[in-house]
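Heads up, one of the protein chains got dropped from this complex, but the rest are sitting where they should.
Chain lettering (A, B and C) follows the sequence in which the chains are written, and residue indices restart at 1 in each chain.
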Amino acid sequence: MIYFLSDYSQGAHPKVMEALLKTNMEHSGGYGLDEHCAHAAEMIKDMIGLDDCQVYMMVGGTPCNVTIMAASLRPYESAVALRTGHAYFHETGAVEATGHRIAAVDGVNGKMTPELIDKAWEEYEDEHTPLPKMVYISQPTECGSIYSKAELTAIRNKCRERNMLLYVDGARLGAALTAEDNDLSIGELAQLCDAFYIGATKNGALFGEALVVCNGGMNDHFRFMIKRQCGLLAKGRLIGVQFEALLEGGENCIYFEMAAHANKMAQMIRDELTRIGVRFYSASQTNQVFPMLPVSVVEELEKEFVFYRWAPEKNGMIPIRLVTAWATEKKDVEYLVRKIGQLYQK
Amino acid sequence: MIYFLSDYSQGAHPKVMEALLKTNMEHSGGYGLDEHCAHAAEMIKDMIGLDDCQVYMMVGGTPCNVTIMAASLRPYESAVALRTGHAYFHETGAVEATGHRIAAVDGVNGKMTPELIDKAWEEYEDEHTPLPKMVYISQPTECGSIYSKAELTAIRNKCRERNMLLYVDGARLGAALTAEDNDLSIGELAQLCDAFYIGATKNGALFGEALVVCNGGMNDHFRFMIKRQCGLLAKGRLIGVQFEALLEGGENCIYFEMAAHANKMAQMIRDELTRIGVRFYSASQTNQVFPMLPVSVVEELEKEFVFYRWAPEKNGMIPIRLVTAWATEKKDVEYLVRKIGQLYQK
Amino acid sequence: MIYFLSDYSQGAHPKVMEALLKTNMEHSGGYGLDEHCAHAAEMIKDMIGLDDCQVYMMVGGTPCNVTIMAASLRPYESAVALRTGHAYFHETGAVEATGHRIAAVDGVNGKMTPELIDKAWEEYEDEHTPLPKMVYISQPTECGSIYSKAELTAIRNKCRERNMLLYVDGARLGAALTAEDNDLSIGELAQLCDAFYIGATKNGALFGEALVVCNGGMNDHFRFMIKRQCGLLAKGRLIGVQFEALLEGGENCIYFEMAAHANKMAQMIRDELTRIGVRFYSASQTNQVFPMLPVSVVEELEKEFVFYRWAPEKNGMIPIRLVTAWATEKKDVEYLVRKIGQLYQK
Partner (left out) sequence: MIYFLSDYSQGAHPKVMEALLKTNMEHSGGYGLDEHCAHAAEMIKDMIGLDDCQVYMMVGGTPCNVTIMAASLRPYESAVALRTGHAYFHETGAVEATGHRIAAVDGVNGKMTPELIDKAWEEYEDEHTPLPKMVYISQPTECGSIYSKAELTAIRNKCRERNMLLYVDGARLGAALTAEDNDLSIGELAQLCDAFYIGATKNGALFGEALVVCNGGMNDHFRFMIKRQCGLLAKGRLIGVQFEALLEGGENCIYFEMAAHANKMAQMIRDELTRIGVRFYSASQTNQVFPMLPVSVVEELEKEFVFYRWAPEKNGMIPIRLVTAWATEKKDVEYLVRKIGQLYQK
């Protein structure tokens, strides 16, 4: 079987494994207080060109989302997210478990907009309603599209107007940064939001994300909060070591190389399927592709490929999700599109 | 100024005050463990014709909603409510404060339907999503309409199909039970839902609601839960004494008499305004009326009457909310409709 | 039966009832935003001689304790309390329900001391431990003793040294303020702590406490917090009206008169029992008395009087709790001590 199931179904890039092996017998302080984490944090600050931010090495995306919200929101404050947003849709109410509402709004083409933020405020009146204080978005979005600099700036301006914090879930940030038509550098992203994370679980690490808190006011006793929310890893240096390996070499680092490769593989799928007339469930610019295919084609494909059916069948068509990753091989993509081509045009 | 602002802006019915005075110097056990609470609970069980239910004397509606959800839901379970539902819209995230999501859906004419419950399940997948376990509705709804027996039965059946609990917020239950076209007795309501409360704060008491838990499985250590959620009143008997006074006389009790009066006053307003061509923001069958009036009329009315503007002006019209209560005087209603008539037809 | 069970087993002082009756048909804004609450708050500010504090009319003591802690503590912060402290011992974990630890220490003669605060800090190390941020004490203590000005000042100084907030539970504050050997005025109390409440449930009201927040930093969106913690009463003015009646007349108000009476009745018991050689389980200066009596005496008393056995029998003796209140009659006290005298000396 050939896998287009997810970008976290395999292990880590060989260079990451190599770094883990090489440092395996070092002694170091626990819980992220070690030289590798400190060094990785410096590399990240250099990369984004911000000195007065804090970088925390986190175990996963849910701990990032939950900890930043629990740490930044007063008890009566809520966050606004898309209904499809990961923190709302796919984390079993982990944010609510800390006592905060996530107010869900329906996206416009899968994206947050200033108008949607205004709409969320319709649920606010006074002390009888939660106070919206944070906007949560993902870059790229859950359906693979990316926010342009103009779009993110507009959201940021609305946040300032509303006195809200802006937090960006970057589980697949590499894919956004290396997307062909991306015009938003990581430095600009850092300038525009209050906090974001650089995801590595879905881009070549065993696990780990680097949470960057740009807004100093959000850093209060943050390590207490990570521990309280179950997110502090004993051997925290493992995350630092991985980020060192991922970011080594600056612009030529494997973090960008892997993401660019995944994007390129996805683009090949999009180009080929578009050429033969396939339509897409949602527009993506990164490493996820959502073609709508006839039921019979999907069933045939499932004999050789592994992927998710993304939504129920409608009018004989099923949207599927194909995800490419750093390790996706070109020959497998070629075989996939050839196969779809044959089946589709029958 | 003449008030049509709310049904909780005045004190209690004279007979309630009299009962409080009469029992004022009695000694009794604290925290609701007294003979008045026990007696009031028996009166309620008689009224609804259910023996194997539990009745708790509660301080207010929010404590009812929060305690029943915190007590009945497992940590990973959520409740489904209308976006306009009180527990979602008007309680400052008090339910989320206990760690549970309320998933909000947009009502159909201000009501919950089986289809909307199904829709809420679209947010459920597996262990990555909260599990919807309770449906929360209000009888009457927040806009004054009431569920018919058929409608409630349909919701109940959907709940059974989905293995969900059905909880009814009865802050204004008296108004529903005495509405002209109501076909749902309190006994039938009790049969159809797992828990509900009989609101008195908005119907002639100083404060207090009687929470009726019909589903035995939801009673586990419930008094512990009331205390934990800050809802146990030291002089709990005050609520029992008030309910004794409210329900004395069975079908002829002042609880029904007051609610019927409030409804009748509202109906007078609806009838008169309809006659002169006024349209309504939402259809109500109980003691709230939502006429849409020209801005100039509203501004003129505000010189003599107190009420809420219910939504922003649109096309020169403003929906206002007029609430009648047990103490609303007929002459004031007559004056109000005469005044609106004069202003409206200018 | 004659009751020495508690100071909340009866209703309210006649003047309180009168005030409620007199204002019963007034219309007023809901949820404590009314003229009575505003006026009562002003009366309290005058009484304590502080202008820049906030006064909130609360339904009960547990809502006070829980709301102030949930509002003032960051998620990783804890409160320090005596093991016998109400918020730790008698509120079913309502504070923990908001996500905060109460670290319990064993009192020295039922009191908190600077040394005990230091001891609580032994449980603090770094981001792996909760950060103690608030000291919670009761005035009078749970066993009826009172903190002197010197004792409270010492606690306050330790709090300043430790960067902690000091909060005083005043469920029976009237009894402390009118105790014979009290040297701490309410104005001095307000100067020494960050927040405290003036309890009325246990001193002649139907219900209600006035929470005084002296430290401006703790007032952030406080009404949102009251609502979120289920403590906002719809007819909030009821609490304001009661405090107006309780405090009317300044130093001659019934609030002090009632507390002084209760203390005096307790003192009569203490004096008489001391005279005949009875020993006490704990020293009290207010309206609770804890004599240790032979099992046979207790059993005999229970035929005519209602009170709590306070701790298990030991060496044939049982400590009981006798509570006097504003409505305790002198003749009943005289009968009680005469009876004990007869039984004890047999």
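The working rule: a residue touches a chain if its C-beta (ideal position, glycine included) is under 8 Å from a C-beta of that chain, and two chains touch if they have at least 3 such contacts.
What you see is a predicted model, and the numbers here were worked out from it, not measured in a lab.
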{"item": "In the full complex, displayed partners of the excluded chain", "value": "A, B, C"}
{"item": "Sole residue of A:Asn24, A:Asn252 or A:Gln345 that reaches the chain not shown, by the stated touch rule", "value": "A:Asn24"}
{"item": "Residue, one of B:Leu20, B:Leu131 or B:Ala266, that touches the chain absent here", "value": "B:Leu131"}
{"item": "Which of C:Gly30, C:Gly60 or C:Pro75 contacts the chain that the document leaves out", "value": "C:Pro75"}
{"item": "Hidden-chain contact residue, picked from the options C:His90, C:Arg275 or C:Lys314", "value": "C:His90"}
{"item": "Contact footprint on chain A, counting only the chain that is left out", "value": "1, 3, 5-6, 8-12, 14, 17, 20-21, 23-30, 59-63, 66, 91-94, 97-98, 201-202, 206-207, 224, 227-235, 238, 306, 327"}
{"item": "For chain B, the residues touching the chain missing from this view", "value": "31, 70-71, 74-76, 98-99, 127-128, 131, 220-221, 223-228, 232"}
{"item": "In chain C, positions touching the absent partner", "value": "75-76, 78, 83, 89-93, 96-102, 104, 123, 125, 127-130"}
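As a convention for this text, only the chains that are shown with their structure count from here on.
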{"item": "CA centroid of chain A to CA centroid of chain B, Å", "value": "43"}
{"item": "Computed distance of Cα centres, chain C from chain A, in Å", "value": "52"}
{"item": "Chain centre separation (chain B, chain C; CA means) in Å", "value": "34"}
{"item": "Shared-contact residues (touching 2 or more other chains) in chain B", "value": "91-93, 97-98"}
